[in-house]
Every structure is written in C-alpha cells, then in structure tokens.
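A single protein chain has been removed from this complex, and every other one stays in its place.
== chain A ==
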Amino acid sequence: MEALKQELKAKIIEVLNLEDINVADVKDDDALFGDGLGLDSIDALELIVMLDKDYGIKLVDPKEGKNIFQSIETMAAYITANRTK
C-alpha cells in the first residue's frame, strides 16, 4: 500500500504537470481538490482516465469520484480493492 501511494503521488504530479511540487510535498491525507493540491474538474477527468488506463478501473458512477479522489489515502485504498491490472 505504501508503494502504491508513492506511485500515485508521482503519477499525479507527472500527469497533471504540477510544477514545483515533489512527491515529498504531498501528504497521504492532503485534500486533492479545493484547499489541498487545488485540483479542478479537468484534473478529475485526467484522474478517471488514469484509473482506467493504469489500474483497469472504470468509474461508472461519477458521484463515486468525490469519495475516491479525496486524498492519496482514499485513492490507494480504492485501487487496492478494485484494481484489475
């Protein structure tokens, strides 16, 4: 789980081109949207594509995303429980 969290942090920084942010700057329970990393709805779409492409998880209900993408912690837990690749 710890390795997955580090992997997610690195992927999010790369995919979303978060300049001036390192893996070490992102805490496991930091909010990804709003006051935390400040991600927005376009970033949410990028994360949904990333889940599908890299972990084989298709989000059918967009409302699920709100809980899944709360933090690195919640994302890692969801991926661990649902990944198909």
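Just so it is clear, a residue touches a chain if its C-beta (ideal position, glycine included) is under 8 Å from a C-beta of that chain, and two chains touch if they have at least 3 such contacts; residues count from 1.
Following the convention adopted for this analysis, contacts and distances are computed from a predicted model.
The listed options are "Aspartyl/glutamyl-tRNA(Asn/Gln) amidotransferase subunit B", "Ferrous iron transport protein A", "Beta-ketoacyl synthase, N-terminal domain" or "AzlC family ABC transporter permease", and the UniProt record of the chain not shown names that protein "Beta-ketoacyl synthase, N-terminal domain". Interface residues of chain A facing the missing partner chain: 15-20, 38, 42, 45-46, 49, 52-53.
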